[in-house]
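Quick one: structure below, then a few questions.
Yeah, one chain of the complex is gone here, protein chain that is, but the others are all in their spots.
Order of writing sets the labels: A and B. Residues in every chain begin at 1.
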Amino acid sequence: MAEITIERILALQAAYIRCIDSNELEARPDFFLDQCLYVVTSAENHKQGFEGGIIYADTKGMLIDRIAALREANVYEKQSYRHILGLPSVMKNGADTVETETPFMVVRIMHDGDSSIFATGVYLDTLQAAGNDVKFAKRIVVCDSSRIDTLMALPL
Amino acid sequence: MAEITIERILALQAAYIRCIDSNELEARPDFFLDQCLYVVTSAENHKQGFEGGIIYADTKGMLIDRIAALREANVYEKQSYRHILGLPSVMKNGADTVETETPFMVVRIMHDGDSSIFATGVYLDTLQAAGNDVKFAKRIVVCDSSRIDTLMALPL
Partner (left out) sequence: MAEITIERILALQAAYIRCIDSNELEARPDFFLDQCLYVVTSAENHKQGFEGGIIYADTKGMLIDRIAALREANVYEKQSYRHILGLPSVMKNGADTVETETPFMVVRIMHDGDSSIFATGVYLDTLQAAGNDVKFAKRIVVCDSSRIDTLMALPL
């Protein structure tokens, strides 16, 4: 089993956003374990302990199912996105899993060149070794803004 | 004494901004040595060699004293902030201390969801081992903009 070093954590985080920003959405589910939890929620909801979110998936299959919807939404046709990650904090370093918190920002670039901040927040992740890889057992995406319904088409 | 590896530098930088963005201000003074220097200034002032700044503290006690002011200012009530750090440059690697420069950006998120760039700049840090920890002996926060008086309530 792969040891979850800081190098691997950095590599996983970088590879994940690269996959999205390069529009390789089909590769995205493979960053998750088969049994996983992927939730997009707001800081407000998260603080109040609500487990639900705007987006909720608890199997890799659900993430695969979403690809078609993302492709239909044509999210990359009229604009593009750029994720910038801050440095991850390792919160808990267990035997099999590691918990990290990683701040993120997403910039949206319109075709006319205008760029604006689309979303900011923090990834609350539980990472687990899976063979030679490290994968997400859990990714809770906590968006700073409560106005995130329009985000739904974009993977975070 | 802790050796100041690049891993520890990354971890310290990440933990510091996490503390602020998670609104755990009471934990912030512990990132500094008892005798320390914390200054927030502008690039303009810094270039001209002025040692003062908008905010100046030279003991950990002064940083503790500021917490009440920060809490009174209720800086997190009406908006939230997200620090995104770039990669640190190690400028000097001495026997006991390490000097680093780390670019930063702070995004402000209003409750209605509008996000804007609040501040950018660079942290000029002197890090020192303290027992098993690495702490700030010095943090000079050089803001790119000269219009930073309104920043005073927000820790940088």
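Criterion: contacts are C-beta pairs under 8 Å (C-beta built on N, C-alpha and C of every residue); 3 or more make two chains touch, one makes a residue touch a chain.
Since we're looking at a predicted model, the values are computed, not measured.
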item: Touching the absent chain when the full complex is considered, from B:A27, B:A43, B:I64 or B:M110; value: B:A43
item: On chain A, residues whose C-beta touches the chain left out of the figure; value: 7, 10-11, 13-15, 17-18, 21, 80, 82-85, 105, 107, 109, 111-113, 115-117
item: Where the missing chain touches chain B, by residue; value: 6, 43, 84-90, 101, 103-105, 116-117, 119-122, 144-148
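We adopt the following convention: only the chains that are shown with their structure count from here on.
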item: Whole-Å separation of chain centres (CA-atom averages), chain A against chain B; value: 27
